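All protein chains of the complex are present and in place, except for one that has been dropped.
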Amino acid sequence: MTKPIKDERCRLLVQCPDGPGIVSAISTFLLEHNANIIESSQYTSDPDYGTFFMRIEFHCKGLLEKRTKLEADFAELAAKFSMDYRFSYHHDIKRTAIFVSKDPHCLMELLWEWQSGDLETEIVCVISNHDDARELVESQGIPFHHTPANKDIREQAEAEQIRLMEEYNVDLLVLARYMQILTPAFVERFEDRIINIHHSFLPAFVGAKPYERAYDRGVKLIGATSHYVTNELDEGPIIEQDIERVDHRDHVDDLKKIGRKVERRVLANAVKWHLEDRVIVKDNKTIVFR
Amino acid sequence: MTKPIKDERCRLLVQCPDGPGIVSAISTFLLEHNANIIESSQYTSDPDYGTFFMRIEFHCKGLLEKRTKLEADFAELAAKFSMDYRFSYHHDIKRTAIFVSKDPHCLMELLWEWQSGDLETEIVCVISNHDDARELVESQGIPFHHTPANKDIREQAEAEQIRLMEEYNVDLLVLARYMQILTPAFVERFEDRIINIHHSFLPAFVGAKPYERAYDRGVKLIGATSHYVTNELDEGPIIEQDIERVDHRDHVDDLKKIGRKVERRVLANAVKWHLEDRVIVKDNKTIVFR
Amino acid sequence: MTKPIKDERCRLLVQCPDGPGIVSAISTFLLEHNANIIESSQYTSDPDYGTFFMRIEFHCKGLLEKRTKLEADFAELAAKFSMDYRFSYHHDIKRTAIFVSKDPHCLMELLWEWQSGDLETEIVCVISNHDDARELVESQGIPFHHTPANKDIREQAEAEQIRLMEEYNVDLLVLARYMQILTPAFVERFEDRIINIHHSFLPAFVGAKPYERAYDRGVKLIGATSHYVTNELDEGPIIEQDIERVDHRDHVDDLKKIGRKVERRVLANAVKWHLEDRVIVKDNKTIVFR
Partner (left out) sequence: MTKPIKDERCRLLVQCPDGPGIVSAISTFLLEHNANIIESSQYTSDPDYGTFFMRIEFHCKGLLEKRTKLEADFAELAAKFSMDYRFSYHHDIKRTAIFVSKDPHCLMELLWEWQSGDLETEIVCVISNHDDARELVESQGIPFHHTPANKDIREQAEAEQIRLMEEYNVDLLVLARYMQILTPAFVERFEDRIINIHHSFLPAFVGAKPYERAYDRGVKLIGATSHYVTNELDEGPIIEQDIERVDHRDHVDDLKKIGRKVERRVLANAVKWHLEDRVIVKDNKTIVFR
């Protein structure tokens, strides 16, 4: 047995009504197709009449040739259990676009993690409504597009952004402190594929100026939240949250400074888990198989 | 020099408009009165025209005899700098009443910390709108009073509670998961002397059923907040907050179980700091000199 | 389908050399025996030639009657895959003895968690080399045994303790700040069934007086470690660790006070996970399926 080749790896994500025999059926299917389970996680939302969720990472010799047959065969099994499912091949590396406005810290953290090999993706472009980050981005060989945007030209801006998303064949959009609101049409086009970082511990301080409001309220911890974007502002499914301690000596600028550290690590975690197919969305919440 | 005797210790809390010479005046005053500074913290809200806050703990031989003169002399200095101030003598141990409803965990944590010598107070009584905790409380030699309370008999209940607070000469009221709302008249009578524990990370989930709402929102962290009670529900000055990590497997009951641990330690910290005169309230926020 | 009855629940713990078909075999076995998987976790130590570990919790109608046949049937499957395995029935509630010396905080935390229904166990007795905790323990209806112990009478003490463990038919021994060293004979008799709390972040400060040594070293965090006891002092498999922040103002007594909080929660977690069969020991380390 030689070291599994990365291209021969795949992840299978399943959700279906719970019932007897699901794990047996899936694991027997994989065995019969000479696929070896590397990692497996499952969760049932409720022991009675709940939903069953599973993430299996497997290895299979000659996977790319077998792929069509594997999927065709699985379709039968899936039908029997009324499964929603998805095969995610390691070979089909996800293509990520990063949207940013002026603050570069979240963008930088993502580039850093990506350079360190911690993000399973190709960063295909960076889009910004300001030109500030151009040098930083282009110096790493990543295309940078300046698409001015504000309330009045939102639709034009989005038309151009959608064109770019299509041109680059983008799988994931990361809003790394992108300070523009997206239109419903845009959001729907990329359902569960836009990850945002909000600079508060949601649902506290939904909307604008969360650090200012945190300061005014006198909180003792500040937080950040990474979530999928939906058409309810800051109400999408939460992927990850974290906090840092602050005290009475910290003014708004200090909160922002401390908050940057939290934002960086919360967004980096959420993006990493999405790229590794660890996140399943259900009823505006996430199951995260860490 | 012998070991300082506890009765010879005192804390001086000061707030006044910032300006030159305050620290010099106070420290020189203490020197001239043969008082030795043990611990000192200060904070200025803004370098220009801000408010100056100070907490000094000092030791002074024969303090109890000198007390009247000390305070009289200080009044002059205080007038000069327009100080709000308070001497808090170690000898005048604070008298605490704990209010509880059905959940005993916060009450138990306080009793525990108190038995371990970690709370500088006398717990003079426990008040509850249920009779459940009687045995637990009385077994420790603490008087227990069952004062039934609900929306309809709120005023009667509070009349009895006020009578008890006066009878026991209470300095601090701790609402250790006391599930009744207090009237404005009650709250005003004990301004900055009622500490509550709210079972969420405020300002998220103000009001009822925070764990249920946290579950519905799919948060990844749950929190607790200890604050002084004001007449705005859950809007009083925050003393302490903390959180615990949860995930998709945690149902409402799990959140409550995990939350109990956070509530216990957040309330215990807030009460401890209040009793040690470490908390100053200003503009609906707290300065906490830890 | 009615709510699963607790007596019809069981956990199956497996470890064996990794290879194809294990999950399929186990899940198909359970399906054929009408057992429904409630929770399942697995881990492979290495994708090539590693060890496979699994914890499955399942529900099965009429489990207690089927139990003998179920185990007999599984023995065949287990032989085929060279499995080490164990069925742990919810019906066979584990019997726990707590050993304590003078400091009661860890004992109290366990009693508290147990009263709150958070520990799946019967606490059958408390053993101490001091008589201090008798009242606390007996007031809860738990037998208390004072078995004086020190270096010189270690063997006599242990003979009596072993007699008690047999009398009470004990499954788990928890050393809740029990300050005596156990002999190799004693430890071997209860392999992987004695849980200790050590008041440091192991492997720092192995042995006596860890807080004093932490103070002398000037550390900025103090910790606690819960581990299974082996015959190497403080070298057994670690189940859980945690820390608290301290600073230059904290003297040894403060470290002890802060440390008590960490010890309490670390030990309570380790005991809880052991009782829920979430911990597997392998090569002096633990797999903890949380």
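By written order: A, B and C. Residues from 1 in each chain.
As a convention for this text, contacts are C-beta pairs under 8 Å (C-beta built on N, C-alpha and C of every residue); 3 or more make two chains touch, one makes a residue touch a chain.
Values in this document were obtained by computation on a predicted structure and should not be read as measured data.
Peer 1: Which displayed chains does the hidden chain touch?
Peer 2: A, B, C
Peer 1: For the full complex, which residue in C:G19, C:G62, C:P148 or C:P203 touches the chain that was left out?
Peer 2: Only one of C:G19, C:G62, C:P148 or C:P203 touches the chain omitted from view, namely C:P203.
Peer 1: Looking at B:H59, B:K94, B:K220 or B:R264, which residue reaches the missing chain?
Peer 2: B:H59
Peer 1: Would you indicate which residue among C:D73, C:D132 or C:D242 is in contact with the undisplayed chain?
Peer 2: Final answer for the missing-chain contact: C:D242.
Peer 1: Applying the definition given at the start, please give the residues of subunit B touching the unseen chain.
Peer 2: 1, 3-4, 20-21, 23-24, 27-28, 30-31, 34, 36-42, 44, 47-49, 59
Peer 1: Across the whole complex, list the residues on subunit A that are touched by the chain not included here.
Peer 2: 105, 108, 112, 116, 118, 139, 257, 260-261, 265
Peer 1: Even though one chain is hidden, which residues of subunit C still touch it in the full complex?
Peer 2: These residues of subunit C touch the chain that is not shown: 43, 201-205, 217-221, 223, 237-243, 247-249, 284-288, 290.
One rule holds in what follows: only the chains that are shown with their structure count from here on.
Peer 1: Examine which chains touch each other and state the graph shape they make (line, ring, star, complete, other).
Peer 2: complete
Peer 1: Can you work out the rotation angle that lays subunit B over subunit C using Cα coordinates, in steps of 5 degrees?
Peer 2: 180
Peer 1: So how far apart, in whole Å, are subunit A and subunit C when each is placed at the average of its C-alpha atoms?
Peer 2: Whole-Å distance between the two chain centres: 37.
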